[in-house]
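Here the complex is missing a single protein chain, while all its other protein chains stay put.
Right, chain A next:
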């Protein structure tokens, strides 16, 4: 079949269109476009079906795995698609790696190096046990995240815009430095021993629970990930949709109970609000997809992210 590729302003991106076999997939089309346009690799291409001008509907996005035939009207042997350039893209694993590397390196810098001299604090520094445990806890956390990125998480085909690398790194690295500055401060005041043990103990339990959540999520997706959604089940997922976020937030709570800094609490609240946004979107998406109609299961009643609040 012939495929005509236009830009959103109506100009033909590929002069004369492309010739593809009738059984070709969207991925094949993206490869063909890449061959002709060099600059636009497949992950940069957002292909949609054209909408009548003035239409308020959301355009249908072509999914890379589907066959082109599914998007034609049946008898038509020409397909027109609208192209949008998403800009340079990076893999999610690349994005996550750079985000997590910052905090992993910054915290030890504040712990080991005499950085506080630049803030005007001279003289010897007394280091409390809680500060040493905090170093281990924090570094373990981000090391775990990097390991999970490469060995546990099954990412959908999606990529992320390159600009997100700068934005996300700014967030993680700034907050990392912010918390590290206060926990390792020469004038740091530790909490009592019991509170520290409760904090780190609880946090560690939550990190283990979080890891198990990630394993369960991984097993929802077959090795050939298609980004298809399933109802998460098992362990905490039976009562809360985004149990992985729940355990993540609670492990930061544990860290903060043990280290008691305003900076740490601010970080936790900001992280929790970001995750809550994601969780609401995911919960809504799952409820919409699993509506109980046409043989599909109905999404069970569950907390979204933080029982008993949301």
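The rule we apply is simple: a contact is a pair of C-beta atoms (placed from the backbone, for glycine too) under 8 Å apart; a residue touches a chain by one contact, two chains touch by 3 or more; residues count from 1.
To be clear about the criterion, contacts and distances are computed from a predicted model.
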| item | value |
| --- | --- |
| Name of the absent chain as recorded in UniProt (options "Very-long-chain (3R)-3-hydroxyacyl-CoA dehydratase", "Myosin light chain 4", "50S ribosomal protein L20" or "Sestrin 1") | "Very-long-chain (3R)-3-hydroxyacyl-CoA dehydratase" |
| Touching residue (missing chain; options A:47, A:183, A:196 or A:240) | A:183 |
| Residue among A:147, A:262, A:281 or A:310 that touches the chain left out of view | A:262 |
| Touch list for chain A against the chain that is not drawn | 182-183, 185, 187-189, 259-263 |
